[in-house]
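With one protein chain withheld, the remaining protein chains of the complex are depicted in position.
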Amino acid sequence: MAITNEQQEEIDSLRSEKFSTRRPISSALEEVLYQALPVLDHGFVRVIDYMGNDASIVQAARVSYGKGTKKTSEDRGLINYLMRHRHTTPFEMCEIKYHIKLPIFIARQWIRHRTANVNEYSARYSILDNEFYVPEAHHVAAQSSINHQGRGDLLTPEQSQYVLDLIKKESMNSYEGYIDLLNEEGDPERPGLARELARMNLTVNFYTQWYWKIDLHNLFHFLSLRADSHAQFEIQEYARVMLETVKYWVPFAYEAFVEHRMGGAHFSKTALTVIQKLIQGEPMTQEISGLSAREWKEVMEKLK
Amino acid sequence: MAITNEQQEEIDSLRSEKFSTRRPISSALEEVLYQALPVLDHGFVRVIDYMGNDASIVQAARVSYGKGTKKTSEDRGLINYLMRHRHTTPFEMCEIKYHIKLPIFIARQWIRHRTANVNEYSARYSILDNEFYVPEAHHVAAQSSINHQGRGDLLTPEQSQYVLDLIKKESMNSYEGYIDLLNEEGDPERPGLARELARMNLTVNFYTQWYWKIDLHNLFHFLSLRADSHAQFEIQEYARVMLETVKYWVPFAYEAFVEHRMGGAHFSKTALTVIQKLIQGEPMTQEISGLSAREWKEVMEKLK
Amino acid sequence: MAITNEQQEEIDSLRSEKFSTRRPISSALEEVLYQALPVLDHGFVRVIDYMGNDASIVQAARVSYGKGTKKTSEDRGLINYLMRHRHTTPFEMCEIKYHIKLPIFIARQWIRHRTANVNEYSARYSILDNEFYVPEAHHVAAQSSINHQGRGDLLTPEQSQYVLDLIKKESMNSYEGYIDLLNEEGDPERPGLARELARMNLTVNFYTQWYWKIDLHNLFHFLSLRADSHAQFEIQEYARVMLETVKYWVPFAYEAFVEHRMGGAHFSKTALTVIQKLIQGEPMTQEISGLSAREWKEVMEKLK
Partner (left out) sequence: MAITNEQQEEIDSLRSEKFSTRRPISSALEEVLYQALPVLDHGFVRVIDYMGNDASIVQAARVSYGKGTKKTSEDRGLINYLMRHRHTTPFEMCEIKYHIKLPIFIARQWIRHRTANVNEYSARYSILDNEFYVPEAHHVAAQSSINHQGRGDLLTPEQSQYVLDLIKKESMNSYEGYIDLLNEEGDPERPGLARELARMNLTVNFYTQWYWKIDLHNLFHFLSLRADSHAQFEIQEYARVMLETVKYWVPFAYEAFVEHRMGGAHFSKTALTVIQKLIQGEPMTQEISGLSAREWKEVMEKLK
């Protein structure tokens, strides 16, 4: 991770200040506030601010004058009920703001989630740092022969080395060209190229960064897709760290999310019939199930 | 305003608690946090929570590791610049949550703003209180003969009295019927009608309430439309109270909003030409302006 | 249903015109275009316009230069795959526009879905018709004693008659007062009250109407919630008619929706374990299941 000393000092300075507030707080999340939690080789996740805690979900669901919470066990039960029955609006009443550093190709997947607020570091305005993503050798895999959009077998150490050497070399070339085009303090023969053009020379594994703010319901939706095993490994890494911050922030909501969404499964009408028959001990095979071979496999995996 | 003693105690209890936080605070907004600021005869606006302050706008615009702010004067200048050039995303990085009590017909206008989070008190689940809006006599006006969707001349005291008596009587009838249908503790001959049906009998001036959460950019958009003199008087009253809370919360952003949005004006291409000629002292009348009579009048009003 | 002769002529006139287009069409949906499909006592659903058909989903998923479709069976399979794996964006590429007439209290539930475009008939600008919803006697039910936000047992014919008489009488009073306040051609002693104020006297079972436009993915989300048995009966009635229009419009997507969403079910992590044990023939009761009595009941109902 690339946090410079100066940046770390800024973070430490923020962390050293304490204020008095009437707003609800989340003590466990306060503990990690502003800290750069490392992801991949140069990325990070930083929680910058948050609004509300578990009790805020209850308070909104009850449209309360006061706290809205009763006994802790009742709050927990209500949050579980709301998640189970997909009552989504109370979860929208909590909000979190992150500072994220991530490779451009991951930023491009991420930004597809439209229900968030974003301020990205502008390469029209500023100069990007010389930081690019190179996978670890044990994550370098071949194209999957089954899943058209995923990874298959790992490469051997030698094959992997070849790949990584190529990526590193090209990334370095790419940045060298970028700096050359910018010509910040260089060649008197020509002016520096406009930043908005010079950046064209960078590969999509270079790191960008943004402030990203989202409500808890939409964050759960993001995490259910991006912490899933079908997501690209690199974005999963971010999702996993963010899930940890959610656990600190709203432990009851986190628990309900893991129980009902992350750990749960959805079945089609036909799959439900198959399950009913299996429970009743009726004979059942893919051939007579009404499911395609692929769907059958998916259903069986969910039931493992 | 109808805050019961019990509700006021809940509010006071919330206000009496103080917590320690690393998050940015807005001291002036903390002062009024949770308090019910009265609007109309039974309504209110309560700030329940907020995220960020003026410095958060600057911090997001700079994608900062630390506070992002420099000198206060520089922050103020940057916020003014962002507002002037409609750089909207940094303003999205602040969030506020309100508890609002308002007549149903105003709730119907309000909800048209889609970029907010809402939890409304459910009349399927709960029983509404006997509170309905009756205008003050000096706000009772005839249909405008000019503006198809507005008010014209005020009614005389006698005319106004007639109107208010009718509205009050009908509202009371309406609630009486509602209670009769619910039959909460009543007629042993029949069960209480389902709440989701009984509410059909209520008129749209009955009060509902909701939690409403929005980011600062979208709140400014809401306020620019609803604190405007073309909005219905009743929703303006809410917007004015909310504007005050914004002034407490983010004074620099508020100042920039008043300067550029509330106090500013937009001119069409043709109107710009008219203004240019007026400045150059050229003769100009509606007839030769290229503007319709109505547009001319609108332009002249903006220039008054 | 209240379609006046004049309105029906306008509709017939629209339906009589045919144009030539290069755009994809849906023949079955063209058949009912503009027609008022009746819902409740005075409401309707009218399809006003649409964009795309089943092939458009495939075309977008493939980011095609041409039609994007191959064999019909392949298209059907792809659409089923997209629905099964919650690839939602291709479904967003179809759009539909409705004209809906509905009671105000249903409009208030409906508008909670924010990802749609709306133009509502303005009671600030225009005068509402004398049309209000009165349930049919066999839909008049008591408050449920189990479900806090639903209906329980039906009322007896006599009880029901009492309820309906009261609602009718109050609705008529309400409209009479409205007309009195508007004083459109009446009392020379006083001017007509501004429309935006006079409407306060109307009960929430009066009909309003709007144009409502939404993409297919978000429509499916709306329908999965509102055609569900937990939704209020009156909004279910609208959802059912709209589902029919979707069946005409995009039959493959409709089929996949019914298979995976409407007819499917979601299970929590713990419920999955219970199902696994049931299939393996292990003994299982609510007490040892890890599920609460209520969750157990919900799971068993899904498995029926």
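Read from first to last, the chains carry the letters A, B and C; within each, the first residue is number 1.
Just so we're on the same page, a residue touches a chain if its C-beta (ideal position, glycine included) is under 8 Å from a C-beta of that chain, and two chains touch if they have at least 3 such contacts.
Everything numeric here is computed off the predicted structure, so don't read it as measured data.
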Checklist outcome for this item: Only one of A:I104, A:L243 or A:L278 touches the unshown chain, namely A:I104
Next on the checklist: For the chain not shown, which residue from A:Y65, A:Y133, A:F267 or A:W296 touches it across the whole complex?
Outcome noted: A:Y133
Item to check | Residue among A:A36, A:L78, A:C94 or A:L202 that touches the chain left out of view | outcome: A:L202
Next on the checklist: Among C:D49, C:E136, C:E189 or C:D228, which one touches the chain that has been omitted from the display?
Outcome noted: C:D49
Checklist entry - Which residue numbers on subunit A touch the omitted chain? => result 103-105, 107-108, 111-112, 114-115, 118, 120, 122-125, 133, 135, 140-144, 148-153, 155-156, 159, 162-163, 166-167, 170, 173-174, 177, 180-182, 189-197, 199-205, 232
Next on the checklist: By the contact criterion defined above, which parts of subunit C meet the unshown chain? Give residue numbers in ascending order.
Outcome noted: 3, 7, 9-11, 13-15, 17-25, 30, 33-34, 48-52, 56, 59-61, 63-67, 89-90, 92-93, 95, 97, 99, 117-121, 209-211, 213, 215
Checklist entry - Mind pulling the subunit B residues that touch the left-out chain? => result 84, 89, 112, 258-260, 262-272, 275-276, 278-279, 281, 295, 298, 302-304
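We take it that only the chains that are shown with their structure count from here on.
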Item to check | subunit A onto subunit B, rotation angle from CA fit, given as a multiple of 5 degrees | outcome: 180
Checklist entry - At the subunit B/subunit C interface, shared numbers over all numbers used: above half (same) or below half (different)? => result same
Checklist entry - If you average the CA atoms of subunit A and of subunit C, how many Å lie between those two points? => result 34
Checklist entry - Quick one: subunit A and subunit B, Cα centre-to-centre, how many Å? => result 35
Checklist outcome for this item: subunit B to subunit C, mean C-alpha position gap in Å, rounds to 29
Item to check | Residues of subunit A touching at least two other chains | outcome: 89
